[in-house]
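Right, one structure below, let's go through it.
Selected chains from the complex are presented in situ; the others are not included.
For reference, chains read A and B in written order, and residue numbers begin at 1 within each chain.
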Amino acid sequence: MKILVDNKLREVELLSKEDNNLQVAANGKTYDIDVVMSENGFCSIICDGRSYNAESVKHANGNYTITTNFRNFDIELFNTHRNIRKSSDSDNVLQSNMTSPMPGKIIKVCVELGSQVKKGDALFVVEAMKMQNTYMATRDGEIAEILVKEGDAVAKDQALLSFK
Amino acid sequence: MIQKILIANRGEIALRIMRSCKEMGIRTVAVYSDVDRTSRHVAYADEAICIGSALASESYLNIEKIINASKQFNADAIHPGYGFLSENAHFARRCKEEGILFIGPDAECIESMGDKISARQNMIKAGVPVVPGTAEDLQPKDLIRLCRKIGLPVIIKATAGGGGKGMRLVRDEKELQEAYYSAKSEAKASFGNDIVYIEKYIESPHHIEIQLLGDTHGNVIHLFDRECSVQRRHQKIVEESPSPFIDEKTRLKMGQIAVKAAKAIGYAGAGTIEFLVDDKMNYYFLEMNARLQVEHPVTEEVLGVDLVKEQIHIANGKKLRFTQREILQRGHAIECRICAEDAQNNFTPSPGIICHIQSPQGIGVRIDSHIYDGYEVPVHYDPMLGKLIVWATTREYALERMRRVLYEYKITGIKTNIDYLRKIIDTRDFVKGNYTTHFIEENSKKLQQDGKQIEELEDIAVIAAYIDYLVNNNNPIEGEHQNQADNRPISRWRSFGKQKSILRF
C-alpha cells in the first residue's frame, strides 16, 4: 500500500500474520512485530525485542497523526478506492483559495478587492489564544473575493479570500 | 473565617486554588463564560454560575457581574488568580465596598506598584536598586555627565518609544552625541515626540524574582528566588528555583531588599518582586506582581509551603505562620509551561479537541492542569494547557527528572510545545545553568533542529497507522457504516462484542 509520511511517498505491506507475530515491510525494511492498540489511540509495538510507543489520532478525512518519541508524523494511506494526491500540489499549482489554518478572529483585513499582492504580503491579522498572527500571501495575484470581514470569527479551514 | 470563596478566574489556576480550598474545607464558587462550561474548574467547584460570553470583558473582566455572583452565592471572599482582575485596584476597592474579602493586597498597594513610574519612585525611596538612569527629558548639556554617572554601556530611549524604535545602545562615549540625536529624530519621526532619557544597559540580564508573603500585621517574609530567564517574547517558558546563577550571598541580599520594599509600601498578601540581575550579580528592581504568579509552584515545591493556603490565612487577618528563619530551601524545582502551540511553525496557536492525554506520574512530579480527554481547548483564552513541575534533591536530578516526565507526557489531538521544552532542557546553556533572557534567541537554531533516529521512528509511525487501518478495514460489519469518519478501531471492537478496549493484533 502506498503511504504519504510528511509528504514523502512510502510503501507498507503486511507480509504475514501468525498468532501475535506480524511481519510488515515498511520503507524497504522487514519488521517482525507484536502490536497492541488501545481504544484511545495508544499503540505499543515490540519489534526485535525493542519496545516502541506511538500515539495515534485518526482524522475525519481518514488521515493519521502519529506521535512517537516527541515527534509528530502526518500520514495518509491510499487504498484502492483512493488515489494518491499529487504531493507537490502546494508547490506547483497556484491555489485560488486561501483558508484559515486555525480558528480565530479576524482583527484586520490588510487588502481590498482587486488589490495586487505579492507572495509574502500580509493579507489578514488573526487573533487566537490572545496572540495575533499575520497570514501572508502564498502566491502573487489579484484579490477576487474577500469572504470575511474584521471582527468575524473564523473556523479552521474556512475560506478567507480567493485570487483571480 | 472564610467559609466560601468565589474564584474569579478559569483554567488551571482556578482549579489550583479550588484544590487548596477543598483541603481547607472551604466551599468554592466557579464563574465561567459560555465557552467554558466544559472547563474542569466548573465541574470541580461546589457551585458554579455562567457570567457571560467568551469575550473577557463580558465575563472574567466584568467586575459587576463577578461582584453580583459573589453576593448571590454568599461568598465571603474572592480569589482573582493571576491575569484578568488580579491586579485591578478598582476591583479590589469594589470588593471592599461590598464587604467581600479580596484575596490579595489592598487597592492602594496595587496602585502604588501598578504604575511603573510610581513603582520606580517608591522603590528608590525604599532604597531598592533600580536600573540607573533618568526618566526626565535628557538635555544635551547633561549627556556626558549623566552617562559617566551611570556608567557605560547605556541606552538612550524615547519616552514614547516601543518596538525598538527611538532606542540607541551606546558602548563608547564617542558614540554618545550621535546616538542622542539620531534617537531623538527617530522618536520624533515615529511618535511625534522627541523626548528621550538615558538608562544603564544591563548586559546578559537574568530575570530573577523573589516571592514574598506579608500579613496585615506588618510582618513580611521572603520565600527565596525563582529564575525565569527562559523567555520568548517576554513570555516565561521554563522557571526554576533556586536560581542556578546567583550565589548564596546575593540570594539573601535580594531577599532582604525585597522584604524591605514590601514593608515600605505596607504590602499584605502574596507578591513577587522581579529583578534584572546582570552578569556581575548586580540586581535592579524591574516590577512588582501583586498577586500569585504562574510559576509559584517551584517555590512551593522547594519550601513545602502551599502559597494559596497562606494567602487565605492572611486574608483571614491572621499572622504569618512562619518566621523568616523557618523558611529553608530544600532541593531544586523546575516548571515547564505546557502550551497549545505549534513550536515548529512559528508558535502558531493550536486550539482544538484533545484526543488523549497520558500524564507523567511517579516520584517528584506535579501537574497543575485543567485539560482532560475530549476537552476542547478554546480559541478565546491563552494557550497554556497546564504546568509540569518536578522536584529533586539537586538541580542535576531535577533536570533528569524533567527529561523523564516530558517523555512521559503525551497529549494528542492538538499540537503542543512538549518537544520544544525537551529541547530547552537539553540545551547546553540550560544544563550548565548559565543562561540569560537572551537564551531562546541565542539558541533558536538548536531549538528548531530535529532529533536523531528519525527514520526508525518514521517506520514505527507508518506501521502504527497501517495497523490501525487494517483493523478498521478488515472489519466484517464495514458495509453497515455510512460514515467513514467514525472508524476508529475501538468502535468496531465494541461492535464485535469483544468487550475489550485493548486489541492485540
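By our rule, a contact is a pair of C-beta atoms (placed from the backbone, for glycine too) under 8 Å apart; a residue touches a chain by one contact, two chains touch by 3 or more.
Predicted model only: the values in this text are computed from it and were never measured.
Overall, this complex is built from protein chains in the amounts A x2, B x2.
Basically, only the chains that are shown with their structure count from here on.
On the chain A side of its complex with chain B, the touching residues are 1, 3, 5-6, 10, 12, 14, 17, 20, 22, 24, 26-27, 29, 31, 33-43, 45, 47, 52, 54-58, 60-62, 64-73, 75, 77, 79, 101-105, 128-131, 133, 156. Against chain A, the residues of chain B that register as touching in their complex are 340-341, 347-352, 355-356, 358, 373, 379-383, 406-407, 410, 412-413, 415, 418-419, 422, 450-451, 453-455, 457-471, 473, 484-485, 487-490, 493, 501-505.
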